[in-house]
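Of the protein chains in this complex, one is absent; all others appear in place.
Chain lettering (A and B) follows the sequence in which the chains are written, and residue indices restart at 1 in each chain.
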Amino acid sequence: MKWLSNIFMKRSNWSIPYFIFLLIFVVLPLVLIFLYAFQDADGNFTLKNFSKFISNPEAANTFVYSIGVAIVTTVLCILLGYPAAYILSNSELCRSKVTVVLFILPMWINILVRTLATVALFDFMRLPLGEGALIFGMVYNFLPFMIYPIYNTMQKMDHSYIEAAQDLGASPMKVFTKVVAPLSMPGVMSGVMMVFMPTISTFAIAELLTMNNIKLFGTTIQENINNGMWNYGAALSLIMLVIIFATNLFSDDEDQAANEGII
Amino acid sequence: MSDSNFIIELSNISKSFGDKTVLDDVSLYVKKGEFVTILGPSGCGKTTLLRILAGFGSADEGEIKIGGVDITEVPPHERPINTVFQRYALFPHLNVYDNIAFGLKLKKVKDDEIEARVRRALKMVGMTDYEWRDVNSLSGGQQQRVAIARAIINRPQVLLLDEPLAALDLKMRKDMQMELKEMHKTLGITFVYVTHDQEEALTLSDTIVVMSEGKVQQIGTPIDIYNEPVNSFVADFIGESNILNGTMIQDKLVRFMGRDFECVDAGFGENAPVDVVIRPEDVYIMSYTDSGMFEGVVQSCIFKGVHYEMLVNTPDGYEVMIQDYNAFEVGQKVSMIIKPSDIHVMKKERTTNTFEGKMVDATHVEIMGAEFVCAEQQGFEGGEQVMVEVDFDKIDLMDNKEDGTMMGDVRFILYKGDHYHLTIRTEGGDNLYVDTHDVWDDRDIVGIKIQPEDIRIKRA
Partner (left out) sequence: MKKFFAQAYLWLLLAMLYAPILIIAIFSFTEAKVLGNWTGFSTKLYTSLFSGGVHHSLLHAIENTFIIAIVSAVIATMLGSVAAIGIFNLRNRKKMIMNTLNNIPMLNPDIITGISLFLLFVSLGITQGYATVILAHVTFCTPYVVLCVIPRLQQMNPNIYEAALDLGATPWQALRKVLIPEIKPGMISGFILSFTLSIDDFAVTIFTIGTGGLETLSTYIYADARKGGLTPELRPLSTIIFVTVLVLLIIINIRSQRTQKLKEAK
């Protein structure tokens, strides 16, 4: 036991247990997705899983449609969320911190409960479930995730930048376009990440909001895994990973600051 | 007053945040081309005053004119003023060139003119060839230069500088001081400079405005302020000084440290209580002789680079700080001389604490929002308004705030040679002045107690 306590004398070694944990439960599983994606059911190397995806119009269409839904949702969230975040962070327009809490609050409610509530709303208003409900539900579910990072960046923005711009002769409009807007871009980028990624990968929400009439890519993956088509499912997951990696490249490392202090 | 002689006219500016008064009837008139420094300890209201001038804050009362034009209601972007901010506030999303060109681009100045002017501004601050650098990659001193270039390129009538050198290290600060002074000369723009560093103020300014507790204490040239401080606050804040209690016996004769001294001041009346200021370099010290004006024993002697700083105790129990090129040994008996012209006499702002109060009953009086026990009073009714006086040395300060009748914190400490004169800010925001031999630190929280027989009550 002496050698063990010696190892932990050095505080940097305290990261070792978590390192091992991460290897087993994060790195290894991702490697497995990769391996499964290039194997057939018997464990031989194959590219069949990918060619099946490309040649199967239904899967490919679902894929394109999902990206479309994700883009529409993200754009709507920016259009609705940016003004809200701006108002919330402006102490002249909104003094109450409670309003901010009200906007963040839905983030803490189970996503399925929220989705069912949307279904209930559409039922109540006698509106048909379908594409409209899907987009509304997505925006409703993810809007807070857009507002919060933008609000946070604006909130943390050093007020002296705004004063400096005024001092140099910028009218309120110019202050916004020349200083506030560019400086809030990191918040928008991380909002995009927080909305685009979950929208493209959800599965249950679409199912419930459209009575299973519209399929998203996430649903396809889930169905394949559930039906025992692990290799094909893994291949589809890998494709999604690539998409997400690509969107990640668009945002900088700086964005992380925008999400600090989410509670 | 609104003679166009003055470029800046601040008249009767007052400002409070909640119930805290930050600026109390401040007036300031600045001549064109002057280098004015607003000097004061942190929290004295100097930054608030600057922000009101720039337009980032509004005054509750008062009027601001620039070049004879009333700009009290003008938003900051339309004022002919530019600011160099405390932490520079360079836009992080723009490079050096775009930061400096910001103001000109807003005014839609032609591109080639912008380019020429940016280059000139960069040359002026010694940053040629830095146009395309990312501002985050610059050192503090370089960011400072860009911030100055960004402000002066707009050719403002007035340049405001809010503690611009505070974030720099000592050497850098000294260099920048010289450059600022040089820049002021070349540009001919009026500079208003805010700092808490008295040395910086003395070095740079044509005029110094000393502020404390939201009020202007003194306005004058550096030499005036140093040689003729109007009160003990200014004397203590600017440079080192010995501040002592004294009595003006008659014109040109003042008594302090237990003996009479000739001086040059007059007009205080006879036997008037005064504060006496003597700069440590104005006390001549020599080995003990009969020809000295007074004598003492050296308590400590520290080498300060150019001179020695000594503390000398007199037989009457006073401590005098002396600066001299010659060192004297600790324990050595020495004699001292002060020239009449080096004794600076100031009228005492107050000789006792006075409050408005209210009788509660015959043995209780309410002052500063608390109830104190007093000696039994005759002829006062409960609820009657009265004037209450308490001498400085009759107030007890306690370590535990619970032990006092009320509490407060130490705001200003003045060493008077043989005791400390403290300003205590009570919970209710009243100032209480206390003479004590105990050592307290700035912002110490204390309990305040007054013996019943030391409370003097007069009819209002």
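The rule is simple: a contact is a pair of C-beta atoms (placed from the backbone, for glycine too) under 8 Å apart; a residue touches a chain by one contact, two chains touch by 3 or more.
Just so it is clear, the model here is predicted, and its values are computed rather than measured.
Among the displayed chains, contact with the absent chain in the complete complex occurs for A.
If you put the hidden chain back, the residue from A:144, A:169 or A:191 that touches it is A:144. In the complete complex, the residue from A:135, A:185 or A:225 that touches the missing chain is A:225.
In the full complex, chain A contacts the hidden chain through residues 8-19, 21-22, 24-30, 32-33, 36, 80, 83-84, 87-88, 90, 92-94, 97-99, 101-106, 108-114, 116-121, 123-124, 140, 143-144, 197-198, 200-204, 207-208, 218, 221-222, 225, 230, 233-234, 237, 240-241, 244, 248, 260, 262-263.
FYI, only the chains that are shown with their structure count from here on.
Residues 158, 160-161, 163-171, 174-175, 178-179, 182-183, 185 of chain A are the ones that touch chain B when the two sit in their complex. Interface of chain B with chain A (complex): residues 54-56, 75-78, 81-83, 85-87, 89-93, 102-103, 106-107, 150-151, 154.
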